[in-house]
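All protein chains but one are shown in place.
As written, the chain order gives the labels A, B and C, with residue 1 at the start of each chain.
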Amino acid sequence: MNPEIYVLWAAVIATLAVYSILYRENPVSRLFEHVFVGLSAGYMLAITWTQNLEGRWWNPMVHQRLWYWIFAPVVGALFYLIYSRRLVWLARLVMGLFFGTAAGTFFREFFPLYSPQLYRSFKPLVASRSVGWGEVILHNWIFVVILFTVMSYFFFSIPHEGRAGRVLARTSLLGRWFLMIAFGAMFGNTVMARLSLFIGRVQYLLYDWIGRYVPWVLHRGM
Amino acid sequence: MLLLYALHRLLGPRGRRWLIALVTFVAGLFYGLEYFYPAKGNPSANFLTKWIEPVSIMFSVIGFFTVGLGVYSLCHVHGRNVARRRPGWHNSLAFFLSMIAMLVFAVWEHYLHLPEPPPAVLPWPKGVYEVLFNGLFAPLQAATFSLLAFYIASAAYRAFRIRSAEAALMMGAAFIVMLGQVPVGMWLTSAIPASGPTAFFRLEKLGEWVMNWLNTPAQRGITFGIAVGAMAMSLRVWLSLERGTFFSEQA
Amino acid sequence: MGTLLHANWFMTALFGGMSAVIVASVLLAQRGRAMFIRRIPGLSGIEEAVGRATEMGKPIFFSPGLDGISIVTLQALAILSHIVRLAAERMTRIIVGICDPTVLPVAEESVRETYDSVGRAEAYRPEDVRFISDQQFAYALGSVGLMTREQTATSFYFGLFFAEALILTENGRALGALQVAGCPEPTQIPFFIATCDYVVIGDEYYAASAYLTREPTLTGSLVGQDIVKAVLLALMLAGIVLVSVLGPAAHLGQNFLVDLLAQGR
Partner (left out) sequence: MEQRPPSDLWQRLQQVPRHYIYLLLSGVIVWQLLAPIRLPILPSPPTRGVYDAIRAVPAGKLIVISTDWDASTQAETGPQTRAVLEACFQAGKPFALMNLASPMGAKLGNDIAVEVGKEYHAEYGMVWCNWGYKAGFTNVLLAMARNIPKTMGQDFYGKPVAALHMMQKVRTIRDVGLVIEITGLANMTEAWVGLIQGPYRIPFAAAYTAVMAPGYYQFLDSGQLEGMLVGAKGAAEMESLVNRPGAGTAIMSAQSWAHVLIIALIIFGNLGFVLTRAREKGRER
């Protein structure tokens, strides 16, 4: 069986069905929305078995005779007790295990995640042999001012009253403005990446689909 | 199993709450202590290091058994739609058909153990899987993702109005960065020499400067706040200090 | 620069000290010390948003993001239970769309319990806390379909979001919904600002539940967090002074403070 042509047509219909949502939600897009959710659910179940449980649980338990793996589904089953009024506390017990893990994992990640960000913020504020004053002001001074004012925006327990409070009110307003500049920059920086995705889809529709039947299209833009 | 039953019979509400807090604490302590307890050697290790991998695998395996919860919820909602012939029930039926088809053929394909590269003529289950995966699943995903191109355009059009200082700042930064990335922008300022003191004002340089020296520190400022917020939340959960709906254990 | 497989003594001391400050501040607050929190702009929108759904007699949509059971998701669920309480008092239906199967039972439990606690256990409908899909874009499309079919008047997005955020909010906006969003990660905030009526930025996300509930545990924690942030600022200030005097540290061994932060065990 050579599925190529079926794959092509299925992909084209699915793509157009999704794009029809841009006009408005309609019976076809609704159908494909459900198909998509169904395929994801089926795929999730399948890879849970083929890529995870089979190799990490079933094989060790059955082929390597590591009998203690039998307890994994028992503990996993406790989650389902959420639907029982009497035994719900056992579900909480296993959830507690996961909450504890989430907290402990965060403790581990703290320094690997944040200490490079801390020491890379140590920017010299004076010129040196390799870096001139122009660059120090244009880069490092601006960097430090933005970092500090933005952080000042995120102080919640100090009232913006009194002499010190008014200073904080000013810096946090400045911080908010810098935040907006940053958000604008992030927005602008993402436009190209998002357009690329659509351009990729249009290329597929033009070259792989239409180009298959209309060679003229295939030769354009190549 | 017996142990769980015994616990269920023996413990009163206070005992249960205490046990849950203990389990949470021990799980967190294990991961935290392994990181902070003095470690030696290269790669460095302490008495807990060798347990990290098996315990993590164990937890992830346990987590995988929760997959049924989501599927149960889906089947519950869509099953009722089909059973009661609610409006749009055929969509729910399509949901069941595509779920079962994907499950069956994805597992089947796995056990075909096809060689790499695959043979020129594919066995039919693999062919069906190809249609399901590359013909439907992947394109649906890619097409949905690419909707963002439209949404980002219309969001930009609506949001970037000089209504306030904040919106104007956002718009200005977005303009510079957007123009700095495409040939049109470079072409606009191509009259400015590429080196020398004025080169800074070429749009591609200006865009890079905005990203590196205005965007990075602001993001970092946010990041530190988040780090501390997450740290506090972790501590409260770990020590069962949290009160409020889910955490006030009235077991 | 260095390896960070395990912490060195300085990191342990720093982390221990910061933790102690937060825990102490929480305990002080629990024992009745009054503590101040300033207004958080984005959050004033929550009540307005719930009220609007009540007025229109239409349901509310809530998304706790894409993450599994994590610190971010737990915080989203804390905000969810506050919103459920507001909605339950006003007899307004709320639909929760879930992306990660491990979040589903916790969210169900939390919603059911909130209905119980305001004495409206009968109003809880199990199918209103609904798993949609664990695939990012299937989740987005499924949520959009759900919002369209149920004609939700208000949408809340609290949790960890990625590229799908704009699909959710742009469609929500096209439906005319009033939208409130909060995400600790900065990447999607620009899009939330562009499409939502109220946005909670960065750290405000963690301050949110404290501000909403005035629960002493949370306000105390917030005060502790502010002290810790001040410590981090001081540390950076010290680092900046050091590199200004000693010159930038490109390698280990050039600046002791950088070494302490870069070189674990």
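By definition in this document, a contact is a pair of C-beta atoms (placed from the backbone, for glycine too) under 8 Å apart; a residue touches a chain by one contact, two chains touch by 3 or more.
All values derive from a computational prediction rather than experimental measurement.
> Among the chains included here, which ones are touched by the excluded chain in the whole complex?
So, spelled out: the chain left out of view touches A, B.
> Which one, B:Tyr5, B:Trp124, B:Trp187 or B:Phe200, makes contact with the chain that was left out?
B:Trp187
> Among A:Gln51, A:Ser84 or A:Gln203, which residue is in contact with the omitted chain in the full complex?
Per the contact definition at the top, the residue touching the missing chain is A:Gln203.
> Given the contact definition stated above, which residue among A:Ile13, A:Ile142 or A:Met192 touches the chain not shown here?
Candidates A:Ile13, A:Ile142 or A:Met192; residue touching the omitted chain: A:Met192.
> Among the options B:Tyr129, B:Phe160, B:Trp209 or B:Trp238, which residue touches the chain absent from this view?
B:Phe160
> For chain B, which residues reach the chain that was dropped from this view?
Within chain B, the residues that touch the unshown chain are 116-117, 149-150, 153-154, 156-158, 160-163, 171, 175, 178-179, 181-187, 190, 204.
> So which bits of chain A touch the chain we can't see?
22-23, 191-193, 195-196, 198-200, 202-203, 206, 217, 220-222
In this text, only the chains that are shown with their structure count from here on.
> Thinking of each chain as a vertex joined to the chains it touches, would you call that graph a line, ring, star, complete, or other?
Topology of the interface graph: complete, with all chain pairs in contact.
> Please name the chain that ends up farthest from chain B once chain centres are defined by their CA atoms averaged.
C
> Whole-Å distance, chain B centre to chain C centre, using C-alpha means?
Between these chains, centre-to-centre, one finds 14 Å.
> Distance-wise, how many Å sit between the C-alpha centres of chain A and chain B, to the nearest whole number?
4
> Hey, what residues on chain B touch two or more of the other chains?
Residues 34-36, 63, 66-71, 74, 88, 140-141, 144-145, 147-148, 152, 156, 170, 219, 222-225, 230-231, 234-235, 237 of chain B each touch two or more of the other chains.
> Hunt down the residues of chain A that sit against at least two other chains at once, touch-wise.
Touching at least two other chains: 18, 21, 30, 33, 36-37, 39-41, 43-44, 79-80, 88, 92, 98-99, 102-103, 106-107, 110-111, 121, 144, 147-148, 151, 154, 179, 182-184, 186-187, 190.
> Once bound in the complex, which stretches of chain A touch chain C?
18, 21, 25, 30, 33, 36-37, 39-41, 43-44, 79-80, 82, 88, 91-92, 95, 98-99, 102-103, 106-107, 110-112, 115-116, 118-119, 121-126, 128, 144, 147-148, 151, 154-160, 179, 182-184, 186-187, 190
> Give the list of chain C residues in touch with chain A in this complex.
Where chain C meets chain A, its residues are 1, 4, 7, 11, 15, 35-38, 40, 69-71, 74, 102, 105-106, 108-109, 132-135, 137-138, 141-142, 144-145, 148, 186-187, 189-191, 193-194, 201-204, 207, 210-211, 219, 222-223, 225-226, 229, 232-233, 235-236, 239-240, 242-244, 247-249, 255, 257-258, 261-262, 264.
> Which stretch or stretches of chain B touch chain C in the complex?
Chain B residues touching chain C: 34-40, 43-44, 46, 63, 66-71, 73-74, 76-77, 80, 88, 140-141, 144-145, 147-148, 151-152, 154-156, 158-160, 170, 219, 222-226, 228-237, 239, 241-246.
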